[in-house]
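A single protein chain has been omitted from the complex, and every remaining protein chain is retained in its original position.
Up next is subunit A:
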Amino acid sequence: MNMHIHKFEKIWLIFGVATLLVFLSVVGVSAFYLGNQPPSCLATINPEKVDTTAPFDQPGLKKVKGKEWDYELVFVASAFQYNPGEVEVPLGAKVKVLATTKDVVHGFSVAGTNINMMLEPGYISEFTTTFDKTGEFLILCNEYCGAGHHMMTSKIKVVEK
C-alpha cells in the first residue's frame, strides 16, 4: 500500500492527538494526583429514607468539633423547595455543605459564589467553603425539576456575630 500523507495533514493529526493527550492528562492529574472530585462522589443514601437518615433528618446549620470545618450546613431538596428555606451563617465560618434530594434531580447553585452542585436522588453532594463576605446569597435550582422549577429557591445569610 502506498499511503501518502500530506505534510499539512500530518501536522494537523499530530496537533489533534497532542491536544487530546494534554487534556486527558489534565483531567487525570486533577482527579488522581490533586484529588479533585465532583460534588457527588460515591456517597450514597436511600432517597426514600432521607427524612430519617442522619444528617438529613435535621436540616440546617450545625456546629461540629474535631473536623477540618467548623460547621455543617445540611440541605434537603424536593419539588419545589429547599429545607431550610433560609439560613444564617456566621462570617468567616468554614462550612461543609451537604445536600441531597428526595425526588427528582435538582440543582444547588449559590449565586455570587462558586458553589454549584447537582443533587441526584440516591447521592449526597458535598462542598466545603468559607463564607468570607457578609450579605444574602440566593440559592437557585438550576436543573429542570418540573412545573415549579423556576420558583425553587432558598437563601444563605452571612452575618457578623
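FYI, a contact is a pair of C-beta atoms (placed from the backbone, for glycine too) under 8 Å apart; a residue touches a chain by one contact, two chains touch by 3 or more; residues count from 1.
Note that contacts and distances are computed from a predicted model.
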| item | value |
| --- | --- |
| Record-based protein name (UniProt) of the chain missing from this complex, from "Cytochrome c/quinol oxidase subunit I", "ABC transporter ATP-binding protein", "Sulfate-transporting ATPase" or "Putative ABC transport system permease protein" | "Cytochrome c/quinol oxidase subunit I" |
| Hidden-chain contact residue, picked from the options A:50, A:95 or A:145 | A:145 |
| Candidates A:45, A:61, A:91 or A:105 - the one touching the absent chain | A:105 |
| In subunit A, positions touching the absent partner | 103-105, 120-123, 143-147, 149-150 |
